[in-house]
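Moving on to chain A:
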Amino acid sequence: MSPEAAILAAILLPAAGTLGILLAGRFSANLREAVTLTTSVLLAANVLSLLPDVLAGARPAVHIATLVPGIDIAFEVEPLGMLFAIIASGLWIVNSLYSIGYMRGNNEKHQTRFYAFFALAIVAAIGVAFAANLFTLYLFYEALTLSTYPLVTHKGDENSVRSARVYLGLLLLTSIGLFLPAVIWTYGVAGTGDFTDGGILAGHIAGPAVGLLLGLYAFGIGKAAIMPVHRWLPAAMVAPTPVSALLHAVAVVKAGVFSILKVIFYVFGVDFLAATPSADWLLYAAAFTILAASLVALRQQNLKRLLAYSTCSQLSYVVLAAALFKPLAEVGAVLHIAAHAFAKITLFFAAGAIYTASKKTEVHQLRGIGRRMPWTMAAFTIGALSMIGVPPTGGFISKWYLLAGAYEADNYVAMATVVLSTALNAGYFLPIIVLAWFAREEAAPGSVGAAAASGVKKDHGEAPFPAVLALTITAALTIAFFFFHQPALQLASEISMGLP
Partner candidate 1 sequence: MTVFTVFFIIFLLTLMVITALAIVQTKNLFAAAMLSGIFSLMSAMIFFLLDAADVALTEAAVGAGISTVLFLGALALTAENERAGTAGRAAALAVVTVITAVLVYATFDMPRLGDPNAPAQLHVAPWYLEKTPEYIDVPNVVTAVLASFRGYDTLGETFVVFTAGIGVLFLLGKAPVGQPKVSPAMTFAGKTGLRHYQIPRVVGRLLIPFILLFALYVQFHGDYSPGGGFQAGVIVAASVVLYALLEGEEQARQALPAWLLRLMAATGPLIYGFTGVACMLLGGNFLDYSVLAHDPVHGQHYGILVIEAGVGVTVTGVLISIFHSFAARGAK
Partner candidate 2 sequence: MSVEAYHLAVLQVVVPLLSAPFVVLLRPRGLAWAAASAASAMAFAIAVSLTAGVLSGDEYRYAVGGWAAPYGIEIRVDALTSLLLLVVTGASLVALLAGRRSLDVDIDDARQPLFYGAWMLALAGLAGIVVSADAFNIFVFMEVSSLASYILIAAGPNRRALPATFKYLVMGTIGATFYLIGVGLIYMMTGTLNLADMAQRVHEVADQRPVLAAAGFIIVGLALKAAVFPLHAWLPNAYTYAPHAVTVFLAACATKVQIYVLLRFDFLVFQGNLPGHEFQFSHFLMPLALLAILLASGVAMMERNLKRLLAYSSVAQIGYIMLGVSLLSATGLSAGIIHIFNHALAKGALFLAVACLGMHIQGLRLGDLAGAAKRMPWTMAAFVIAGLSLIGIPGTAGFVSKWLLISAALAEGSLGIAVVAVVLIGSLMAVVYVWRVVEAAYFQSPQAGSPEGRHEAPPMLLVVTWAAVLGNVYFGLAPGLPIKLSQAAAASLLQHLP
Partner candidate 3 sequence: MEILELYNYWVFAILLMIGFYAVTAKLNLVKKLIGLSLFQSAVFLLYISMGPVEGGTAPIFHADVTGRVFSNPLPSVLILTAIVVGISTLALGLAIIVRIKEAYDSVEENEIRELDRQ
């Protein structure tokens, strides 16, 4: 298959999968799940087939349509998009596997709808990854918001509808209110929105306007969850765990930081921003988000909310690294997208597995759970270590490059932020690990009734097999990324070498 055909197939496969899921859902759940898995495997294989070309320096492109002369829907695969597409499509397989266990284990309703919109979200994510210009990026960015809305509100009770309203409201507010004007502004001054090495804005805009435009992008791309536009992220925690995993690791937030990187690399141009003092604020905003979100995470009792704030802080690592405007740091930013994806999906899978097996949602309920669910908690531990940045996990690699970049830039604020936040990460993850492995299970009299009332199961083992399998795979990937990050590194350095 030619690379161009592969690009189209990458968009059309999950779209066809959506239809297939809807159709199959009418007949049997097994068939539907088979369609989901087959589609995801085909998609990943298809995306991977593009990798050799891209590694060889090619940039396959497809032009779909022209809305107005100058404004096109077009796709182009460049290294950063390649990486994002691989992560999204690869983790979709694992996530589907996990979903099967989770959704069946919890007897969720509307499973067909769930899988269909999941596939639709993947269409949007791949569209974001391969977008060749700002307009196409914006198109699929919005499609991603809308296709994940039914997933967030999946439960359909009042609480989830309210939270989903925050999710949709904040993401649309930022994207329509800030991102869209930024896109139109860019097209207005540069005359184009095509992603180009070295940027398109240099020479068209200068002074404080650069900072302002960067601000419109940074906060307009609300999926990147830079404070104060992060609020949708904890709100979205009402969704079923596979959705949280999708949001946090596979598609949504990654699409956010990915879009910010795209804008910094290909719209502004790293050198242009580095030479513009008014763009420096981004670094501080990211540093603030890292620390503030970590501090909030420290105080969370609900496991999923804790993970949400952790994500919020981790995303800003990517932004922070990118905002250093140094090649090594950019490599760190790119690697961190991947490293965080593997680790965070593991953590969410673990949280979901705990919920499926025991209906436990709070941190203090996890005393001694490691003995009942060793696989799950082992995976959780690996994910947490990666969050902190302990070798041999993927998190170490990206932090390494990030720190190297900060050192190169002589930026002590960034270095201090990374060090401090590492301590904070350790501060909220280590107690959980200690609690899970070394504390004794609670058996206080009187709490049994309360526990029973809240539906907590006392006597349980591991979660259903597909879920455990999935989280084992992702935990393995987290470690594997430490040893085998060469392709990702190559992709990342290709981007930073592409910079003049």
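Here is the rule we use: contacts are C-beta pairs under 8 Å (C-beta built on N, C-alpha and C of every residue); 3 or more make two chains touch, one makes a residue touch a chain; residues count from 1.
Basis for inclusion: all candidates are chains of the complex that A comes from, given by their letters.
Please read all numbers here as calculations on a predicted model, not as lab measurements.
Engineer: Looking at chain A, find the partner in this complex that touches it; the options are 1, 2 or 3.
Structural biologist: Candidate touching chain A in this assembly: 2.
Engineer: Within the complex, which stretch of chain A touches candidate 2?
Structural biologist: 65-68, 71, 73, 135, 138-139, 142-143, 146, 153, 156, 161, 165, 168-169, 172-173, 176-177, 180-181, 184-185, 187-188
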